[in-house]
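Input: one structure, supplied below.
Shown here: the complex without one of its protein chains, the others still in place.
Up next, subunit A:
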Amino acid sequence: MSDHESTYVPKTGVEKWLDSRLPIVRFGADYMSLPTPKNLNYWWTFGGILALCLAVQIATGIVLAMHYVPNVELAFASVERIMRDVNGGDLIRYTHANGASMFFIAVYLHMLRGLYYGSYKAPREMIWIVGCVIFFLMIATAFLGYVLPWGQMSYWGAEVITNLIGAIPVVGEPVLIWLRGGPAIDNATLNRFFSLHYLLPFVIAGCVVLHLWALHHAGQNNPVGILIPKDRQKKDTVPFHPYFTVKDGFAIILFLILFATFVFFMPNALGHADNYIPANPLVTPAHIVPEWYMLPFYAILRAIPDKFGGVVAMFAAIGVLFVLPWLDTSKVRSMRYRPAMRTFFVIFVLVGLGLGWCGAQLPDAPVVPGMPSFQLFDGQLNSYLWLTRLFTAYYFAFFLIIMPIVGLKETPLPIPATISEPVLPGGGDAMTAAAPASTEKKG
């Protein structure tokens, strides 16, 4: 796949002139004709969906920036003014706000797909690492953007998160003041957050180019997880266009149905009501929670009794993803053929959701109300604090213990020699062999 021969032939004089100077049309044409494994399933459509999400966020964000006022006295009212007095402003703003949630739904599914099918393993480590950089930038961008409406959650979220920097020994305090632009969160903070919120999406776009470059160099993984041998290229791949443009297109439209349902009918369902209360530094909300997509990491932060330890754990939860390619000792990419690992993967997904749930609860609240419990170190055993700690332990154990050990100990199922084998009559697809229609799977 990496040595994909260019089939582009410039036809007109202008195209020939351009092709010998800046082969940009050839670049696009090669992209479109890229041989793509024909067995990619719908979990592979989230790449295209994410590209759409980024484009939507940038397009709506540019329009919002035309009307938004980054000033602590005016920001809240300017966001409301966009929704009341700007043509189509309510849709633009709600699309942007819900777009962040949609972006994270898609990125989490995209990452879980990579995890399940071993897309981070050689020769695709750089695709994964650049992807992790994008994910980290997305979190930063989303956090900065959430501060801009200058509601109560904006302000207090910024307070909690910037305070984390202050927990770093020695340099924490000066860095905190430097980041905030003053001793407290104020106009200077809002202005720099706005500036950075506008900048980072373009850094993300640049990283997306690197992500795709690495992807097209190493070639796409596929559900079977094997590299396609040279002599099978013709049989096992199809050109990206039209085969995957139409499949991705279909998936994108389904995703837009979900997106539109939120934007048009429940635009505030994913947000917190307190963010419609203008920021007030003198009134702390009863319960400060980040947006849903940050909750698992927020839970990990709170699981550690020491503040600095919590910050380290939270960043480590993202940092561990960067070294994932070297933590996995298995020679088999796809978990289709790794039944033991598959079980741990399913538990991992549930633990991730569980961490998100715990992140939204008060740490001291009992998990099972009324159940007698006892004090264990700094909290009741029957509390979200201890449930969060259990989940946090699994989160890290999954990467640091389970992945290296299972990879060495497990016995994987037999792996097909080609990606066509499992889908043709008599094939041995472990996941779908039991389904009656697998022998004539065409759809």
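FYI, a residue touches a chain if its C-beta (ideal position, glycine included) is under 8 Å from a C-beta of that chain, and two chains touch if they have at least 3 such contacts; residues count from 1.
Rule of thumb we're sticking to: contacts and distances are computed from a predicted model.
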item: Per UniProt record, name of the chain withheld from view ["ABC transporter substrate-binding protein", "Outer membrane protein beta-barrel domain-containing protein", "Cytochrome c1" or "Thiazole synthase"]; value: "Cytochrome c1"
item: Chain not shown: contacting residue from A:T60, A:S101, A:T162 or A:S330; value: A:S101
item: Per the touch definition above, residue among A:G28, A:G182 or A:G249 touching the missing chain; value: A:G249
item: Sole residue of A:D90, A:E125, A:E173 or A:E410 that reaches the chain not shown, by the stated touch rule; value: A:D90
item: Hidden partner chain, touching residue among A:E80, A:E125, A:E173 or A:E410; value: A:E80
item: Candidate in contact with the missing chain, chosen from A:V346, A:A365 or A:I405; value: A:A365
item: Hidden partner chain, residues of subunit A it touches; value: 38-39, 41-43, 77, 80-81, 83-84, 90-91, 94, 101, 105-106, 108-109, 238, 242-243, 246-247, 249-251, 253-258, 260-265, 267-274, 276-278, 286-287, 289, 291-293, 295, 353, 356-357, 360-362, 365, 420, 423-424, 435, 437, 440-443
